[in-house]
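The complex appears here without one of its protein chains, the remainder shown in place.
After this line comes chain A, so read on.
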Amino acid sequence: MDFPLLIFFAFLVMVVHGFPEDYHIHNSTRHHDYCVLGAGPAGLQMGYFLSKSQRDYIILERNSGPGSFFSIYPRHRKLISINKIYTGRQNREFNLRHDWNSLLSDRPDLLFQRVSQELYPDADSFPIYLSMYVKELGLKVQYGVDIGKIRASESESPRGRGYILVDQHGLDYTCSVLLVSTGMWDPQKVQFEGSDLVEGYESIPLNPEEYKDQAVLILGKGNSAFETAQSILGRASRIHLYSPSPVRLAWQTHYVGDLRAVNNELLDTYQLKSLDGLVEGGLEDIAIKRRGQFYLTLAELLEHPDGKNSTKITAANLPVYHNDNFSLRQPYDRVIRCLGFRFNFSIFDGSARPPSSEVTRGRLPGLTAWYEGQGTPGLFVLGTASHSRDYRSSAGGFIHGFRYTVRAVHRVLEQRYHSNYWPSIKLSVSQLQSWLLRRVNEASGPYQMFGVLGDIILLRGSHCEYLEEFPIQALPQFSSLSGHRVSKHGLLVLILQYGLNPTDSLGPGRAESEWTRAWRSNFLHPVLYYYDTLPSEKDLRHRPAGWPLPRPKAVHHMVEDFLTEWDGPISHSQPLRRFLEHCLHTDLRAFYAESCFRFSLTNRKPPLFCRQGYLRKHGVVGNSHLWQHAREAGLMPSEQEYASPDVDPSFPDYLTRAGASVSSAINVDF
């Protein structure tokens, strides 16, 4: 009971005081307002934002350069994150939708394409890019600091809760806010009898010649398993991939962490019966036994009636003895474990350790929707290790996704510790539609972090506040996280999402083109949710199955587009306008000045577009050519309804002499 209260108090102190001045005196004793642990892409990305907002920060890195993970992994040195440098577009924001390696910055040229032009670049280029990023932005990175222990300081000082980091030399670093971007280094292992006979992905030889004519069993069916298989495909005699779940193809699931086509050559050799194959089965109850070569068997077959396992293998210990067509009956020359990685929890003292998350089966820390450790206030997890929030659904575990969530966390920090509201732009309601279209047509954050980051539009009557890329799962805490209030007019949330009913990805009917059926779109498409009040945590918890947000008051799907260009007047713009009209309870049509003239003289309150444009002397005049179109469409009164424009030429002269208005003079030509 005391614990949450303490946290609350700590928050209160921080919010009220920010970081007291005397903080900075401690710099000599290695105190920083912000410590970033790890100089990988997430750490450096956060470093950039902290540096831009001129915060007291340090990035601590145990190795001698940034991004050292990429000096080793992926073992076969090909990055599978897309580096598409030609998009046919000049829009930098749009181009980031197809650049999965660059970090965000305000330098238009600080892009990954400067170091590699390859679609699937060599892994060595990534640390080079990161070094460039550190250098050009002047980020403060301290290399060679290997933090072995982290504990919380529940001190009585006005700083409130902080974190103390101890390095390999026993030196302390104290931080008010700790940003953990350590990545995932610990190989995931499974214990079974004979697991010590298994080689790990992290240490296997890379030369294919060493696998010549060998039968290889690979445990795992992810990208590292397939990458390994692919590299030895031309040398090994037989490659079997074994794991509990069937392979999931990224092009079917839209999840970039699933098997990418760039690695999947083995699927061909499997399906064309060229001696390779995939097998499903549990990992915990297998056993590997050496009898010259390696045999795969089942733990229960090794059990003896007397209860002790003998080291000697008999025929009856092997499945083929019981099952003559057992798939994996032939022995292997090598067994390789490719089961991925897990977060290193061991450096955290109990006081500072975030719980492990259930969805990831304990491999990743459990986090709040704004990436703060559950129960570790002031400790945030960034980068790959923050993937428990969108595990196996969005891109939060990957550079092209977490560069945006890092920005979101930074905005949370700015609000919480420095009272800087989440950046927003004020728009008049008549501009909202084109602004939304602009975002859906170029924004890269909601595009990469689909279903996770969304733009929030706070409706305020005749104007609105537009906030970009808020973590939508944190909507119940919106006001405290962003500093903005929700008015009685409610709010809109704009996100992009894939279809909810995945069907045959390449089959007929995979795409929807009729806008009235937009909610059945299968590909990434924009969706707007309208709430009259902020959804509560309970609403969010009970949201419809498969939905990213609770049931709103109204929802609008913009139909998926083959070219991801949502700018069609009939299929995209008008349905969006009608949705906005519904949410704002007003007519949002645009009118020419002439129509506004009529409405202004015959209505005490003309339509919004006229009020926000024409009546502010900023109406849209158009020309006779356009009016003609509008008249033919029956949207403006036709010429015949007006008196003939046969003008008495003597009239203006007379009036000008008499001192007519400013504008009557320009009408002389009429």
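One rule holds for everything that comes next: contacts are C-beta pairs under 8 Å (C-beta built on N, C-alpha and C of every residue); 3 or more make two chains touch, one makes a residue touch a chain; residues count from 1.
Rule of thumb we're sticking to: contacts and distances are computed from a predicted model.
S.K.: I want to check something: the complex is missing a chain, and I'd like its UniProt protein name from "alanine transaminase", "Thioredoxin domain-containing protein", "1-aminocyclopropane-1-carboxylate synthase 7-like" or "Enoyl reductase (ER) domain-containing protein".
M.R.: In UniProt, the chain that is not shown appears as "Thioredoxin domain-containing protein".
S.K.: Of A:Q117, A:N420 or A:S434, which one is in contact with the hidden chain?
M.R.: Residue touching the absent chain, from the options given: A:S434.
S.K.: Pick from A:G234, A:G281 or A:G461: which residue touches the chain that isn't shown?
M.R.: Checking the options A:G234, A:G281 or A:G461, the one contacting the hidden chain is A:G281.
S.K.: Please identify which residue in A:W185, A:F326 or A:F345 touches the non-displayed chain.
M.R.: Hidden-chain contact among the options goes to A:F326.
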